[in-house]
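First, the structure itself, so that you have it in front of you.
Excluded from the complex is one protein chain; the other protein chains are retained at their positions.
Each chain gets a letter, A and B, in the order it is written, and its residues are counted from 1.
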Amino acid sequence: MPRLVLHPDRLFPADPDTRAIARALYALVAQAPIISPHGHTDPEWFASDAPWENATQLLLAPDHYLFRMLYSQGVSLDALGVPRQGGALPATDPRAAWRTFAAHWHLFRGTPSAMWLNHVFAEVFGIDQTLDETSADHYYDVIGAALASPAFRPRALFDRFNIELLATTEGAADDLAHHQAIRASGWRGNVVTTYRPDSVIDPEHDAFARDMVRFAALSGEDVTTWAGYLAAHRRRRADFRAMGATATDHGFLTPRTANLSRAECEALFAKVIGGKADAAEAELFRAQMLTEMARMSLDDGMTMQIHPGATRNHNAQLFASHGRDKGADIPRATEYVEALRPMLDLFGNEPALKIILFTLDETTYTRELAPLAGHYPCLKLGPAWWFHDSPEGMRRFREMTTETAGFYNTVGFNDDTRAFLSIPARHDVARRIDCGFLARLVAEHRLADWEAADLIVELTTGLVRRAYGLPVPA
Amino acid sequence: MPRLVLHPDRLFPADPDTRAIARALYALVAQAPIISPHGHTDPEWFASDAPWENATQLLLAPDHYLFRMLYSQGVSLDALGVPRQGGALPATDPRAAWRTFAAHWHLFRGTPSAMWLNHVFAEVFGIDQTLDETSADHYYDVIGAALASPAFRPRALFDRFNIELLATTEGAADDLAHHQAIRASGWRGNVVTTYRPDSVIDPEHDAFARDMVRFAALSGEDVTTWAGYLAAHRRRRADFRAMGATATDHGFLTPRTANLSRAECEALFAKVIGGKADAAEAELFRAQMLTEMARMSLDDGMTMQIHPGATRNHNAQLFASHGRDKGADIPRATEYVEALRPMLDLFGNEPALKIILFTLDETTYTRELAPLAGHYPCLKLGPAWWFHDSPEGMRRFREMTTETAGFYNTVGFNDDTRAFLSIPARHDVARRIDCGFLARLVAEHRLADWEAADLIVELTTGLVRRAYGLPVPA
Partner (left out) sequence: MPRLVLHPDRLFPADPDTRAIARALYALVAQAPIISPHGHTDPEWFASDAPWENATQLLLAPDHYLFRMLYSQGVSLDALGVPRQGGALPATDPRAAWRTFAAHWHLFRGTPSAMWLNHVFAEVFGIDQTLDETSADHYYDVIGAALASPAFRPRALFDRFNIELLATTEGAADDLAHHQAIRASGWRGNVVTTYRPDSVIDPEHDAFARDMVRFAALSGEDVTTWAGYLAAHRRRRADFRAMGATATDHGFLTPRTANLSRAECEALFAKVIGGKADAAEAELFRAQMLTEMARMSLDDGMTMQIHPGATRNHNAQLFASHGRDKGADIPRATEYVEALRPMLDLFGNEPALKIILFTLDETTYTRELAPLAGHYPCLKLGPAWWFHDSPEGMRRFREMTTETAGFYNTVGFNDDTRAFLSIPARHDVARRIDCGFLARLVAEHRLADWEAADLIVELTTGLVRRAYGLPVPA
């Protein structure tokens, strides 16, 4: 059986001179702490510090990168132990699910998932043979045994991973109990929340009605009036800031913004709250609310993240049987230049406002996003996102944004993951790709070596702290 | 005069370490048989085994890659011996046409045509000097003499090229006489057809009326009713399968699909058959028929190929004088995510269905196609097509699809050509580019060497056999 080895030069350019430069840059940041300002880990893990059960439950069943690929090759979600809509687990034995996964591991060749998981297998669990049918049980046993030990509890791993800050993401209808519990526990891990109010802003969200009720209760505001609804957002933003939040996040299909008069807002909101908004009005309401969120960010200093462009739940059958986030979200062409104009007309020239733009449509890097971020004081570029959070995707991001927006209008790396164990792997990949990109610029004499040294530290820890308003350690 | 040399390392990366890996991978597949599941060679060549006449008739006049470039630089099609609309040959002497071509050969520097033709010149005809004005006659004479010999008849070259399978493409109104003749001849070459019913599905196709008459006659069905029309397709699909077809092919401007009720289908078809369908209805009919073809593929197991996005016959003057396929087809932006949804709602989760998507719009690789193919069991990605069937185009294809869809949701190489002599050259280019891509992943420690060895065989012969339902030799 082939050995599993993480090569120390992995992801660096093959040219020897360039690789040597990349190595030297990497040495400057290899041990830097992990700052994770945007992600989807479960705060309950850190609140309860309960052990995870097994490899399938921890690594496979929650990871839509994994089961989407397996599903595309005819493996059913039931066979992988993926919960059904409502949360019911299939009858599949977790070990059998893991064996199925192992038998299809070759499908991930050349994908970031393979790189991340091999890092987890080798570095976190110390496994030294590759995954396949013959090693599946060995993996399952080694991982299971490790997870039962104190050293693999969430908080222990958090410390081991050298995480300076980890942001989770909660909805506006979340009571933040887990974050309160973390703080009450006395544990020193820096876990913060992020305000993601999509489900109380998007009238077409499947949880809109339910979450508006909770939103009202948690905020203590009358959310049936426009003024009260805005006040509820302000209240909840403050609640989130009390749990460490420095950022909000917004994920609609388009980044459209609007600038309606107060009377128009009130009339539109009345339709929304009355359940009478049609599709165009729902879109307009989301657009207006992006502008309102920007306005509140100017007031309270929270960094605003916009993640548009995903056609959610494209597979209707699968959505009916298994619900959201099952690998069936497909990007779509996204337009920013006209979409953002109403908001930029109002706040575009405010240096105090920080809006981070993300995209699933790489064509916008050179055409729209880098030119926008290279001009407007309030705009910054988020890192290569989701499908593009990969070696080639990150490389394209740098190649297509740097010449117009520079490095300093970017914000470092986001792991954006719920796969906690893969966080070090993901940050490591990003650091290596940045080192390789900078090394090429140095090798081509487009950048001095000392400039690259400066930049790799900025890309790893400096920019993210400034973009997300995080404290800079002494 | 400079020598013409095919360097053994051509198309491999220049970095010595990476090149060494590429060489080792190439050695595994350099001699592999050619499997050509999608192309446009003329089955009459293999039915009659008649000799080709001369270089102009064989290599120049039918190759729109060549004369489009010459035309763009002011050379008339008449001067190149290209037939006019209706088939009349211009008065140009074939040797004079060849001399004109030779005098402009420098225009092809850096293009795949140069690479393919140099391969043909050197490997098939053994010529060892470069083409230019001074060598034009030498070329013309050497090629002409060769073509007159038995070793350069179509069947002899087919054997020499080590072709395991060659698929041609015929319309639904084709009687398949050449394919029958091939089978009746006792020759063992494996030449199969492909069902391409565009001209009886697209009401706006210039041959629609004519071909519907033949379609009716060949199928023996009443194609004036919706039920009879569908039955005729089923009948003809069976006819094609009897001539070896394992696939269908569909080339409309958009990949739009539809899911109409039976009553809606009948009403729409009545308009189409009555010549009363407007542009929107013609588009809707094509959309519905893509869905019907998918449904039939589920029944009869034929692989479905969708080739959208070409604005055909963009040059109106040239279309009037010279007809179709004269280098004036221009790609257009293509949308897949909403276009395919109606069909995917019906059949997207069927692992038994095989739909291969192609594109001329490379922006869809990372944004739409890789995410779709990395999720839906029925979808696979066709190789870089047409303008993108080139070293840079293939490299972009791998760089932009692998991380999201993996290698295993792709289907190997298609030469897609009517230029029979260039088939070995084209497959060789594809193999070399894949070797170079895999070599880079190995050199960057993103893939183990044994994985790359496995993959290059899959990319060359494994995936294509599975995607097109071809037998795997013992």
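The criterion applied here is as follows: contacts are C-beta pairs under 8 Å (C-beta built on N, C-alpha and C of every residue); 3 or more make two chains touch, one makes a residue touch a chain.
The model shown is predicted, which means the values in this text are computed figures rather than measured ones.
Among A:A184, A:A217, A:A320 or A:A448, only A:A448 touches the chain that is left out of the view. Residue A:G348 is the one among A:G81, A:P308, A:P331 or A:G348 that touches the chain missing from this view.
Interface note: of A:F407, A:F420 or A:Y468, the residue touching the hidden chain in the full complex is A:F407.
Listed residues A:A373, A:M394 or A:C435: the one in touch with the omitted chain is A:A373.
Interface residues of chain B facing the missing partner chain: 2, 7, 9-16, 68-69, 71-74, 106-112, 115, 130, 311, 314-318, 327-333, 360-363, 387-388, 390-393. Seen from chain A, the chain kept out of the figure touches residues 13, 15, 17-18, 335, 337-338, 341, 344-345, 348-349, 351, 363, 366-368, 370-377, 379, 399-400, 402-409, 440-441, 443-448, 450-451, 454-455.
Here is the rule we use: only the chains that are shown with their structure count from here on.
Centre-to-centre separation of chain A and chain B, using mean CA positions: 40 Å.
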